[in-house]
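Only one protein chain is missing from this complex, and each of the others stays in its spot.
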Amino acid sequence: MFQVQHGAALYTYIAGAAVVSVILFFALTLVPTKLRRPLIMAVTFAAGLFYALEFFWPVSGPESDQKNFLTAYIKPFSDITTVLQSFALGLGVYSLVSIHMRKVARTQSGWAYSLVLIVSMIVMVIAHIGKEYIKSPWVHQLNDFAYSGLMKSLDATMFSIIAFYIVSAAYRAFRIRSTEATILLVSAGIIMLGQVAIGQAITNAIPNEGLTANFRVENMANWILKKVNSPAIMAIDFGLGVGGLATALRLWLSLERGSYFEEEL
Amino acid sequence: MRIPQLDRRVLYMLLAIVVSIPLLVNVPLPPPAITPPTKSFYETIETVSTDPKTKDKLVIISCNFGSGTLAENLSQLEATLNHIVSKRMKFAIFAFNDPQGRDLGGSTAQRIADKAGYKYGKDWVNWGFRPPQGIQSLLKAMVNDLHGALGTDVKGTKLSAIPMMANYKKADDVGLIIEYAASDTVKYWVQFFQRAGSTPIATLFCPTSVMANEAYPMLETGQLQGMLVGLKGANEFETVMKRPGFATRASASLSYSHLLIILLIILGNVGMIQDRKRQQGATK
Amino acid sequence: MKEETVKLIVILLGVASTLGIYSILYKENKVFRFFEHMYLGLAAGYSISAAWNDILRPQWWTLMMIEGRWWMLFAIPAAMMFYMIYSKQNSWMSRLIFGLFLGATAGQTFQSFAADYFPKFRTAASKAVMDLPEVNQPGAYGLTPYSAALNNVLFMVILASVMTYFFFSFEQKGKVIPSVSKFGRYTLMVAFGALFGSTIMARMSLLIGRMYFLIHDFVQVQLLHMQ
Partner (left out) sequence: MNHATWPARVILIVISAVIVWTVIAAQRGKKLFIRRIPGLTAIDEAVGRAVEMGRGILLSSGLGGIDVVTLQALAICTNIASAAARYGTKVQMPIYEAALLPIAEDAISSAYNKAGRSDAFSSDDVRYLSNQQFAYAAGVAGMIQREQYAATFLFGTFFAESLIMAENANMVGAIQVAGTPSTTQIPFFIASCDYVIIGDEYYAATAYLTRQPTLLGSMIGQDRVKIAILVTVMLGFLLTMAKLPLVKNLFEDKDMPAASYYSPAKGGK
């Protein structure tokens, strides 16, 4: 049944699928309230089981390409979920546009900014989708302005603004108030000195060989990053991994009640 | 003297000034310590450019960065390309992550090539940008047929019609890959190209400092032969080469901004201690 | 428009948006608000275009209409279920499709746990005090067998004490456990300080890049015609 079709047959099949979709969709609305929660739980469990089985089921085949009976479906399934998620973008756009359209329509305070938002959205869509279909140079120039001129530099600027915030955060937070704050400060200070030439210059006189090398600031910084940082981060990671796994289990088996799905259906 | 608590706007202004000055005028800076990845980066280029088996082969300059990480990646590109050119090796610019990489790489290469008397098409070439979606299959195809897989250069000329490309037809004709990247794109070279020919190709990596942490293990497994870590690595390389350039100037910005932060932290603490003493005095 | 003009406009737009965004550093103001809204609009437009150009067109439309996989149409009713949140009676259907995603993400956790953590368990479980391979590894200059062994013991001590700090199921009382977990907390602070310090370099590089754009691309090249 699921065969590739072409030409007129394709359109017939698509129309047929559309009709079936409508019927299925309508049938879903008829599901009685009592069955809704079990249905949701079943779908959740099945989707999880698919991935879990694919991982746990014994595999065969050459070393570089081992698979089991489910492996071939992993890629199509993940492609489909990506497609569905892209469709969901409409929800976001609807939320954004409706809030700002309302502002413009009612000329609430700041409506002009909302208008800017909507106009720039439309311009970007025309330029960025248009450049794929329209050959004429104005679309490409519009794309240059909207994407390379504005979007890219807004991205880069917003990213770089963190440099300013890092200074004010360091200035405010790195105080010798408590033992912990002092440790934080000293450790950050050593790393900072060890990373730049000016800091390294402080200990340049110490020979970089034998025991004395340990007192050079860049070596101290390296030691902290490699030997203190990595086990501490690893220990945090272990806890996070187990926590994530436990949360996943609760969600998969629908053990969790109350956090979301609070309401009766 | 009483040290006041500074307003955040003053901090921001100071930072902007400290970062800008070294970009405008030359500011003295002590030489940085040379780290092992930089050292082996330099040694790899030395080996490849002198070994009779590899010295006439092509160098692929893979520019996978955009304007966002310009300070780090462009300084690495300038520093290393200068070295490649001084060794009279022929190179090809390539990009598959961001079209800006093609332009930034192309214009930098043009400038350096002009200065060194390199001719386009004879000594260097710009392969242009290919979209990231198809990069795996493209690299696989490039292994046996560079001309067929890539098609044309950035100007639309067929690669087979470009004089220098006559000698470079497959992966075995490539002697060195240098990847400049804002993300982990080097893995494509390692997985699909580096070991696909009859002999492995030396691969060097110039990541941003954030990306470097993930790449260290690849140095230990021998997948990478050297690495320049961000701006700092580029500065180290220029120091090894004794040819100060953009990286050295930008590193001055980097160094002095770190110094500024440390000074501010010290001032903040001194001010806090003074305040505390004053308060104690007041309560007595 | 000539290519030169396009280039000039692109740079001018870049300069305007850079300065507009930086203006929030002084305080929130009309110029920032203008660029903020423009940014949100552009980003929304970009997301829509990217969803079509990079996902829906190649992975759905082309497959359905050109390659003839007609059953791809069923993606539409499935996606419609997300939108049922706006229906009073059938909003449960949005939970149904959400359940699919939720199950899928939960099911993948087994694999991601094994892939992420097994190598880490292995690293931790294979720290040696004798017979140290690290001593001969590249980049390990200055490492003596003694210091390497010491470092590996320290690794285990830190790992154990930080993990102890994160045990929740018993009161941390007595002589040993509170001090172990306190040591754990202190090493955490060392680690966080180090993370902070090592990130500054990357962030400053970004700022240097932006400043270079303003100073070089705009002032020096466009205004003063320097090269």
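We just call them A, B and C in the order they show up, numbering each chain from 1.
Heads up, the rule we're going with is that contacts are C-beta pairs under 8 Å (C-beta built on N, C-alpha and C of every residue); 3 or more make two chains touch, one makes a residue touch a chain.
In this text the structure is predicted, and so the values were computed from the model without any measurement.
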Among C:T5, C:T62 or C:S91, the residue in touch with the chain that has been omitted: C:S91
Residue among C:V6, C:I24 or C:I215 touching the omitted chain: C:I24
Hidden partner chain, residues of subunit A it touches: 54-57, 59, 63, 66, 68, 84-85, 88-93, 95-96, 99, 154-155, 158-159, 161-162, 165-166, 168-170, 172-174, 184, 188, 233, 236-240, 242-251, 253, 255-260, 262-263
For subunit C, the residues touching the chain missing from this view: 21, 24, 27-28, 32-33, 35-36, 39-40, 42-44, 46-47, 82, 85, 91, 94-95, 98, 101-102, 105-106, 109-111, 113-115, 118-119, 121-122, 124-131, 138, 156, 159-160, 163-164, 166-172, 188, 192-193, 195-196, 199, 203
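What we mean here is this: only the chains that are shown with their structure count from here on.
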Chain closest to the middle, measuring from C-alpha centroids that were averaged per chain: C
Centroid spacing, where centroids are CA-atom means, of subunit A and subunit C in whole angstrom: 7
Whole-Å gap separating subunit A and subunit B, where each centre is the average of the chain's CA atoms: 27
Chain centre separation in whole Å, for subunit C relative to subunit B (CA means): 21
For subunit B, residues contacting two or more additional chains: 12, 15-16, 19, 67-68, 232, 254, 257-258, 261
Per-residue multi-chain contacts in subunit A, two or more chains: 148, 152-153, 156, 159, 163-164, 166, 170, 185, 189, 192, 195-196, 208
Subunit C-touching residues of subunit B, taken from the complex the two chains share: 9, 12, 15-16, 19-20, 23-24, 36-37, 40, 67-72, 133, 208-210, 219-220, 230-232, 250, 253-254, 257-258, 261
Complex contacts: residues of subunit A adjacent to subunit B: 148, 152-153, 155-156, 159, 163-164, 166-168, 170-172, 174-177, 185, 189, 192-193, 195-201, 204, 208, 216, 218
Subunit C residues within the subunit B interface of the complex: 25-26, 54, 58, 137-139, 141, 198-202, 204-209, 211-213, 215-216
